[in-house]
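Here the structure comes first, spelled out in structure tokens, and everything after it is commentary.
A protein chain is absent from this complex, but the other protein chains hold their places.
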Amino acid sequence: MLYMILPVVAIITLIINLVLPDKAFSGQENRSLAQLPKLSFSTIASGDFFTDFNSWFSDQFVGRSFYREMDFLLKRGEGLREINDVFIGKGTLLYPIEYNPKTAQANIDAINTFASLSGLPTNVVIADAAASIESNRLPTSAPRLTTTEFYKKNISSLEDSVHYVDINKSLKKHADEYIFYKSDHHWTSLGAFYGFQTFASDCLETQVSKKDYNIMQITDDFQGTLFYKTGDFLLKDNIDIYVPTDNPDYVVTKDNKKSRSIYDEKKLKSNNQYEVFLGANQAVVKIEMDNDSNRRLLLFKDSYANSFIQFLLPYYREITIVDPRYYYGSINELVQQNYPTEVLFLYCFDIFNNSDSLSKVMDRYAFENQPANEETDE
Amino acid sequence: MPKNKNKSSTSFIVYLTGFIASALFLIAFISVPLLQEKPSTASFSSVYTKTIKNADMENYPEKNKLQIEEYFQISPDLFEEVQFDRTDDALNANELLLVKFDNDAAALKFEEAVNSRIDAQKNTYESYAPEAYDLVKDAQVRIHKNYALYVVGSEAKKIADQFEEAL
Partner (left out) sequence: MTFTSLSFLFVFLPVTWLINRFLPSLKIRNIFLILASWLFYAWSGPSGLVILTLMTFLIYFSGLLLNTEKVEENLARRRAVFWISVGLLVYLLFFYKYLKVWLSPFINVASLDIVAPVGLSFYTFSAISYLADVYMRKSPPCKSFLDMALFVSFFGKVTMGPIVEYHSFSSQLSNRPVTRNQMYEASALFIRGFAKKALIADQLANCFSQLNANSTALGAWVCMLAYVFQLYFDFSGYSDMAIAVGRFFGFELPVNFDHPFRADSVKDIWNRWHISLSHWFRDYIYFPLGGSRCSKLKAARNLMIVWILTGIWHGASLNFLAWGLYFGILLCIEKFVLKDRWNKVNHMARVLIIFMIFCFGFVFFYSTSLSNSFFHYKALFGMGEGGMMDARALFVLREYFLLLVTAAIFSGNMRQTLQNQLIVRCKRAAPLILVVLYLLIGVLALAMVIGSTSQAFLYAAF
């Protein structure tokens, strides 16, 4: 009987595959799907046609998302607790801790360089890795790496003029709360709130509590970067926004386009709902508030800060936000055009250790600002 | 008897010919690709012009060649001639790098640097800008005896093919 079923099933599947129209994009994998390759003498002679055909057929295979989910369940069922380097922890997904002393130190040196050359009051916040704060949620027997060396060695080499704000004590205290997303490597707005609470009491001389905000849940089916890495479709996240009760009016300028909200609601329908905070990654974003503050902030960040900004709005007149990973221009220009009164470097442990764009940008800044009669030894 | 002998003689010659021919073809087939490529005598500017012919170069404004140090971590001094086209907008994946050189070490360095660049770009765009990611994934890298090209863009393949024809 089996020998009759197999060819029939195979041929029916083939026919279904040929008949159904091709999809262009996979939401489940967040990438575009291969299309039907061109059949020509050159593509056959080079072998490209065959590899492209394989990609096309497998990408467009009927029921692909269903099979991928089954594959995940099988892997998890047989005991796998780490897929593509992401840990499948207890009720959450955790990005691994990757400490790169060289990169970290280069970035620290960059901060020091900037602080001394610009002369502006500089604060530094570096949120600890989720795997470190929520380490009890790692899978059993998972190798437990720590971030202590980073905080002991690298952070301590910040210049005395630079003010380091330790938000991690507070995060650790609230580790059992929903302060990190289950399917994404970012902190939740609650986590950002606790971070802001510490920052506010340290740098803004203000004490804040949840009562100072209107907390609204804007989605309950967020699946983030860790979902795409592991295929763990069982975890879904909520995203809350914290709108200060005394929020000023403001204008956001991005890419020469202006808007009145830092929240991009269209992103809630996209594959990366976290982008509701400030939209897709941009080199420079400027927010101008209609309030009486005389403080202007220059904020160097990675995507962690995106959900932090909602808390900053009432306290500044202007916030200029720079993501060094995408900014190839001149820092001098930024400083001269926006004349900030203070600077904040807001990063998470992971990017601070993995991306040296901050140090590259500051190399350019140092180069631009070298005194005319001095030689650099670069 | 003679008929058989004739038949066997002809078959002997046929088989012998087939045997020798297959052997020669085999040896030729594997030896030919080993022959070293000769350097191109075309001038750098003519190669560049022919490479970008009929392509929409709006997204490829010329950049100072010193900046390849920043983007690719290699020195422009490695090469005889350099042409680097790219916008300042980091979220735009289009870029083109054409170099001329006179030694194999430069070719190797070019290959290394360009592959690192492709990996870094993929890293940056992945999960956030799938269209840019796709463009980088289909990046064209063509390395020859004294010219090499790296191009990312919707017309990358066409530009790369024109490059090879220009040599």
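In this document, chain identifiers A and B correspond to the written order of the chains, with residue numbering beginning at 1 in each.
Just so it is clear, contacts are C-beta pairs under 8 Å (C-beta built on N, C-alpha and C of every residue); 3 or more make two chains touch, one makes a residue touch a chain.
Predicted model, so just to flag it, every value in this text is computed and none were measured.
Per the touch definition above, the residue from A:L20, A:L39 or A:L74 contacting the chain not shown is A:L74. Only one residue in the set A:A142, A:C203 or A:I218 touches the chain that does not appear here, and it is A:A142. Along subunit A, the points of touch with the absent chain fall at residues 1-3, 5-7, 9-11, 13-14, 17, 29, 31, 44-47, 50, 53-54, 57-59, 61, 64, 67-68, 70-72, 74-75, 78-82, 84, 95, 139-144, 185, 225, 228-229, 231, 302-303, 350-351, 354-355.
Although one chain is not shown, part of subunit B still touches it, namely residues 5, 8-9, 11-12, 15-16, 18-19, 21-23, 25-27, 29-30, 33-34, 36, 104, 119, 122-123, 126-128.
The rule is simple: only the chains that are shown with their structure count from here on.
Averaging C-alpha coordinates per chain places the centre of subunit A 35 Å away from that of subunit B.
Residues of subunit B touching subunit A in their complex: 70, 88-91, 124, 127-131, 133-134. Contact residues of subunit A toward subunit B in the complex are 25, 30-32, 225, 228, 272, 275, 280-283, 325-329, 360.
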